[in-house]
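All protein chains but one are shown in place.
Right, chain A next:
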């Protein structure tokens, strides 16, 4: 059904065409972080990027967010150049580090993008309250980040990324620092949020079960140089009907072992550092 909406004339959420990114070191040594990567993400689609450390997942996400520019190739977001999409605020982003402003309260942090883009005070308050409720931090609205656990800070960062109801969410290992229980709860929450907002998501992770649980498609990457090795359609059902019991599902385990094989199978050296939980 996702493909239908893409075929319905709307531009893809993300269109990465033949993108390479070469970092040049100080002594002329260069690292090819991405080599000829192409990827299309449909509106409302959830795509995970998985692969060992250093395979260019963060680099790809930063390129889509126009926090960095490709050495070659083109990136379009909702049919616009990435730069224009950033200026138009077409995406929300959550980094691996929560990156909250320590001198602002939880509510103040979530209001930040709204404030920068000129939303009125009352509207900001209301929206922040709504999002705080959504991520289950109602008792902590007036707390400062250093009074919160890592998991709670990360939830604030996610709420902040949702503040302007973006139709594209970019997330770089947002649950990387969380313990397993919090992590699964956050995953359930993210599935619910995506069902409600129908945003497209590009989600970086190195946990296979996480990628399978969340995604419509899992993009498996390999390092040195960073390339897309394979793309696996998971399609474990509509986000709305996906629930906790999915983790026990036969199809879930099948998809997990498929991704694992893709990661380890073809070139074992490329799969170092991957969590096989």
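The working rule: contacts are C-beta pairs under 8 Å (C-beta built on N, C-alpha and C of every residue); 3 or more make two chains touch, one makes a residue touch a chain; residues count from 1.
To be clear about the criterion, contacts and distances are computed from a predicted model.
J.: Hey, which one's the missing chain according to UniProt: "Tryptophan synthase beta chain", "ABC transporter permease subunit", "Transketolase" or "Nitrite reductase/ring-hydroxylating ferredoxin subunit"?
T.: Cross-referencing UniProt, the chain left out corresponds to "ABC transporter permease subunit".
J.: For the full complex, which residue in A:147, A:165, A:198 or A:257 touches the chain that was left out?
T.: Of the candidates A:147, A:165, A:198 or A:257, A:147 is in touch with the missing chain.
J.: Which of A:11, A:31 or A:67 sits in contact with the chain that's absent?
T.: A:67
J.: Of A:12, A:56 or A:113, which one is in contact with the hidden chain?
T.: Touches the omitted chain: A:113.
J.: Footprint of the hidden chain on chain A, which residues?
T.: Output for chain A: 62, 65-67, 86-87, 89, 91, 93, 95, 97, 99, 101-103, 112-113, 116-117, 143-147.
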